[in-house]
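Apart from one protein chain that is not included, each protein chain of the complex appears where it belongs.
Order of writing sets the chain letters: A and B. Residues in each chain are counted from 1.
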Amino acid sequence: MRAKKNEDIVMNKRSPRRVFSEVFVTLIMTVFVLIILYPFIVMLLVSLKDTKEALVSPNSIPDRLMWENYLKAWKSMNYPKVFANTVYVTAASLVGIILFSGICSYVIAWSRHKKFYNGIYLLFICGIMIPFYTALVPLTKLMTNLHLNNSLTGMILFYIGRNMPMAVFLYTGFIRSVSVEILEAGRVDGADVWKLYWKIMFPIMKPITSTILVLDALGIWNDYLFPKIMLIGKDLRTITLAQAYFKGENSGMMNLTFAAYILTIIPVILFYFAFQKNIVEGVAAGAVKG
Amino acid sequence: MKKKLGMLVIAALMATTICGCSGGGQTESKPAETQATQKAETQAASGAESAESTESTGGADSGEDGIDYSGTITMFCGTEDTKPFDAVMAEYQKLHPDVNIEYIIWENVTDFETMMTNYIATNTLPDMYRGQVGVVQQQYAMEGYLLPLDDLDIEGNLVNGDTSLIKYKGSLYSFPMTIAYSVTFCNNDKLKELGIDVSYENYPRCMDEFVELLQKCREAGCEYPFSVAGSDTSSCTAWPFQYIYQVLYGGNPNFYADVLSGKANWSDPEFVKMFEEYDRLREYMAPDTAAKTTDGQKADFISGDAIFFSQTASSLSGLRNLDPDMDILMLPSCFTEKPEDQTLIGGFDDGISVTTGAKNPELCKDFLKFIASKEGCEAYCSNSACVPTVKGAEIDSDPAFRIILEIASKGDLPNSAILSRQWISGFKELLKTGCQNWLVGEDPASVVDKISTEHTRLMDASPDWVENFLADYEYK
Partner (left out) sequence: MKDKLNVNQFQAKQNRRRAAVIEFLLVLPALALYFVFVVYPLFDGIFYSMTDWDGVRKTFHFIGLKNYVDIMHDQYVLEPLRNTFIYAFFNTIFLNILGLLMAIGAESVRRGRNVFRALLYIPSVLSAILVGFVFNFIFDKSIGALGQKLGIEVMANNLLGSKSFALAMGILVTSWKSAGWYMVVYIAGLHNIDQSLYDAASVDGVTGWKRFRYVTFPLLAPSFTINMVLAVERSFKQYDLIYALTGGGPGRASELISMTIYNESFTNKRAGYGTALGVILFLIIVAITLFQMKVLRKREEDAR
């Protein structure tokens, strides 16, 4: 309350120059926001036109709003299935990542066999920088040999493996910063590693868990090349695949394509606004730790 | 001590991992075996069946021989094929109600080849596919990825034509659905608006006449009458391929074989000439051609900003989807120097094959047999705006075909068969890159040099392919 009053006083005291500079900053930021929003506006306008109009005069306001485009796009891309696939892959991968990397990091950070687990830790760290493209064909071959190609389960296992290094890195860093007393207290009570982890450690790690969730969720949700190589069946498509194939399958129909695109970005944007605080904090925390 | 133990554990772990994977390798060879046995069984079974069906009249009523098929067929095909296949399937379902079809779509020829490579590598070939005739059929047949179709006894359904590209070692591996003409599309509404008349009597016969026509359009008010979608592989190579079939092969039908055997080269003057001729059209293409997408090209064509473009006749259905009533004309390609050399480029296309990955080969073959029947072909072609290949199939052909069909029926122009569509993998992408380089202003000599070196690169990478091509090649 007092701070607010203080601010008001400061406001009143402002020199014209400061007011000008603030207006200027707001103006520039508005321009930035408009540039960011512009493609969304184009998508929306085009998505409401009829096919010929979308092709021939894309920049105008639609003559008639064709909301039925959305219905057509919804059906054509089999939206519920595509959405369910993507949610399943993303959610299952995230659960796997959190489950395996958390307990693994806990052992790495707290085991008595320090040297051994330090070695393992280093092995994980080396994996952070490996680009996906390095092992494109060997990976394809491996997935085929394990009969994990063209299956969502295969994708999930791969995503868990691929995101393991970063998660272990973040978790281990966090656990090492937790004070020893908390765990020692548990240990005296005679709890074993497993119980200790779930009862005491896991709740403490909440902030870093949400960072990892945020970082990996968008990465998996928006991944394109791996599903493109792995998934062949139409009923296994993920959202990015649906986006990419829709354009080809409805060639020339930019109105339907953009309607489909808008349908596919609505969940992500809703998710973003719902968890905006966690996402922004997660990104920042993850980056600073990394 | 602990360190050693740790090392040991890691070593053990790696060993298990590798063993696990090589174990996977063993299981991998299994499906191939089962596939082979399955194939043998299939052949035996279908041999018996065809013996049976020779007694019946064959063709469309194969459903009446009592076998109840059910299941879903996965068809790998292009965007515009889904409608005709749906139509055929609707007919087929009258005989076998429990059969369904599902599509995997390729966007262009490069995409098709890349995805097929991927499917072969991951052992997940779709049941059937529809692809350009002659591109890869022989290669796939040789490598054992296709089922032979001889036992279906459908070759006799075909009208006369060159079947060499769909056969390998005498067996049929693919059934062509349409006769594809490579043509110049023409927006006749716009031409009429400009007061220019193009008809059977006065269509352009050679390059000079075509350029003259373009100039006339420009003078009448259409600044850029010729259009190419530079960012699209199929569109920016359509003209070069037509030129290759009509002019380059007109001069030397064995050009590609000569390139592969080292007797000719892409940097030879006759190929440089192609880009010089293309240069004459360049002036009539919009300045933003290099980045134009197929959608952009369609937009230009429909709105009348452009009047002509080169493509295979199968693009018609895409245009019809956008504007069903437009007056479109197809003109025979006219890129030769002299009018008397003009040919009509056409041949069997839209080949349908059954792969060795088919989950239910019997069903797929029966479906293919149905497509190859009169009813199937009519259902297919009347929904794809194409010219049918099956004897006796009658459809109301799209008016856009009127000039082409008149020429074909009267035999005015000799047919320039699509002599060889078989190219080394990666060639189309390479030609696209070359054309794009040329579109953004590189001079023909240097474009051709790059094509030549990169083609050599591809040849070095697959010596086996070159060897096989030359071994099977019949010199004309």
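Throughout what follows, a contact is a pair of C-beta atoms (placed from the backbone, for glycine too) under 8 Å apart; a residue touches a chain by one contact, two chains touch by 3 or more.
Everything numeric in this text was worked out from a predicted model, so none of it was measured.
Within the full complex, the residue among B:264, B:290 or B:330 touching the omitted chain is B:290.
Here the missing chain is touched by one residue of A:48, A:77 or A:160, and it is A:160. Contacts to the hidden chain, counted on chain B, fall at residues 9, 13-14, 17-18, 20-21, 110, 113-114, 117-118, 120-121, 230-231, 287-293, 296, 425-426, 429, 432-433, 436-437, 439-442, 453-454, 457-458, 461-462.
Taking the whole complex into account, chain A touches the unshown chain at residues 22, 25-26, 28-29, 32-33, 35-39, 42-43, 46, 58-59, 96, 100-101, 103-104, 106-108, 111, 113, 117, 120, 123-124, 127, 129-142, 157-158, 160-162, 164-165, 168, 192-194, 218, 221-222, 224-225, 239-240, 243-244, 247, 254, 257-258, 261, 264-265, 268-269, 271-273, 276, 279-281, 283-285, 287-288, 290.
Basically, only the chains that are shown with their structure count from here on.
Inter-chain centre distance (chain A to chain B, centres taken as mean C-alpha positions): 39 Å. Chain contact summary for the complex, chain B toward chain A: residues 2-3, 5-6, 10, 21, 24-25, 27-28, 74, 79-80, 82, 102-107, 111, 118-119, 121-124, 126, 294-295, 298-299, 302-303, 318, 321-323.
Taken in their complex, chain A has these residues touching chain B: 51-52, 55-56, 113, 115-116, 119, 137, 140-147, 149-150, 229-230, 232-235, 245, 248-252, 254.
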